[in-house]
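What follows is a single structure, written as structure tokens, with notes after it.
Only a part of the assembly is drawn; its chains keep their places, and the rest are absent.
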Amino acid sequence: MKKIVASADEAVSDIRDGATIMLGGFGLCGIPENCIAALVRKGIKGLTCISNNAGVDDFGIGLMLNQKQVKKMISSYVGENAEFERQLLSGELEVELIPQGTLASRCLAAGYGMPAIFTPAGVGTEVANGKETRHFKDKAYLLELAFEVDFAIVKAWKGDTEGNLIYRETARNFNPLMAMAGKITIAEVEELVPAGELDPDHIHTPGIYVHRIFKGVHYEKRIEQRTVRKVN
Amino acid sequence: MALTKEQIAKHIAKELRDGYYVNLGIGIPTLVANYIPEGINVVLQSENGLLGMGPFPFEGEEDPDLINAGKQTITTVPGSAFFDSAMSFGMIRAGKVDLTVLGAMEVSERGDIANWKIPGKMVKGMGGAMDLVASARNIIVAMVHSNPKGGSKLLPECTLPLTGVRCVRKIVTDLAELDITNEGFKLIARAPGVSVEEIKSKTAGKLIVEGDVPEMIF
């Protein structure tokens, strides 16, 4: 069964209006640029997007927000983005904010077949509202449920024809977790190689978690906060 | 004289011990990395998936795949390791990070912290702050003593939505170093030239002053 697809457009072709999708990346680092562009071209609406951030005005998920394709964002940190703020305040966009570690763990739980996990994050705060709190050894934890999503879309550095993925530096972030959490997982990679070329000890996401893979093009890899030091 | 941001950071850096793994939040906490005492090695954790964070890159050497939790371009030091966000918060939850320094809008005398949400303003989210404060073994808050309107940020109870409960161990402000104790804020040290009376007048929560409170030394 071939996992290779020709393009981002083919990869996302069966994502429909109203789907729940996960998108890897932290800020603009390690985001699936090609698939986001394809989703914008496709023009589907009413999406629920699970992603740590929501992009900026003219890049990342911000591009989908501009086209009003997103009904709901589930993130840990949003709003580097004026259009996002406008839609939120006008009630066009719904936002659910969850702690970053909880976001990561709920992906992990999905990928590892665990229906729920316990985390102390948010105990005693409004995040705990409506959730079960349970004590283990006098410490309180919240019960947080595994995500269930139709599609997970991730970006890796290298991939092979079996769907094995390797990420680079901090562009790894949520990508391997979301790759495990999708019913259908789509991976775009900078370099696509034949099976056998990646060292099996170096693989971060085994191909069993990946259903479609393609070589992305024209990565911009925009930097959100360019910080440098002076040469002494 | 009230401390500068740099002095707050420098004073907090005295808490560092050799071999510590440390997570520094955005703002003043980031500056702590500039004042690591000589002979002490600490490893900086960035919760987006890095142990062994180095300084900012030289101009032209920025790598878009290499950022910190503040989304700034950074570098790594020899012996660094990358990992995913689940492992990153896993090691935080498991208490492997020895010290977390972060900013706050309010801290209560019980050690509750509020630093993520102001009702009526656009809420950007808690990011990793709730995970950090719920899990780190040792949390130091770096902040100014009073808010822009002159009100105390050290309160009997937080008025803003909480980030975490009973988690802060120490606060270093521009005026003082204070420990959270069962009885309230305990004054440990004063900024040079700042009187106990001034600190008392600017601390809304219960302040405990025992004996002679030393001045900080820089």
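In order of appearance the chains are A and B, and numbering begins at 1 in each one.
Definition applied: a contact is a pair of C-beta atoms (placed from the backbone, for glycine too) under 8 Å apart; a residue touches a chain by one contact, two chains touch by 3 or more.
Note that this is a predicted model, so its numbers are computed, not measured.
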With one copy per chain type displayed, what is the overall subunit composition of the complex in this structure file?
A x2, B x2
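Please note the rule applied: only the chains that are shown with their structure count from here on.
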Nearest whole angstrom, what separates the Cα centre of chain A from the Cα centre of chain B?
28
Could you please specify the touching residues of chain B with respect to chain A in the complex?
46-50, 55-59, 61-68, 70-74, 76, 82-86, 88-90, 92-93, 112, 122-131, 134-135, 161-166
Under the touch definition given earlier, write down the residues of chain A that touch chain B in their complex.
26-30, 52, 75-80, 85, 88-89, 97, 99-105, 107-108, 119-127, 157, 167-177, 204, 221-231
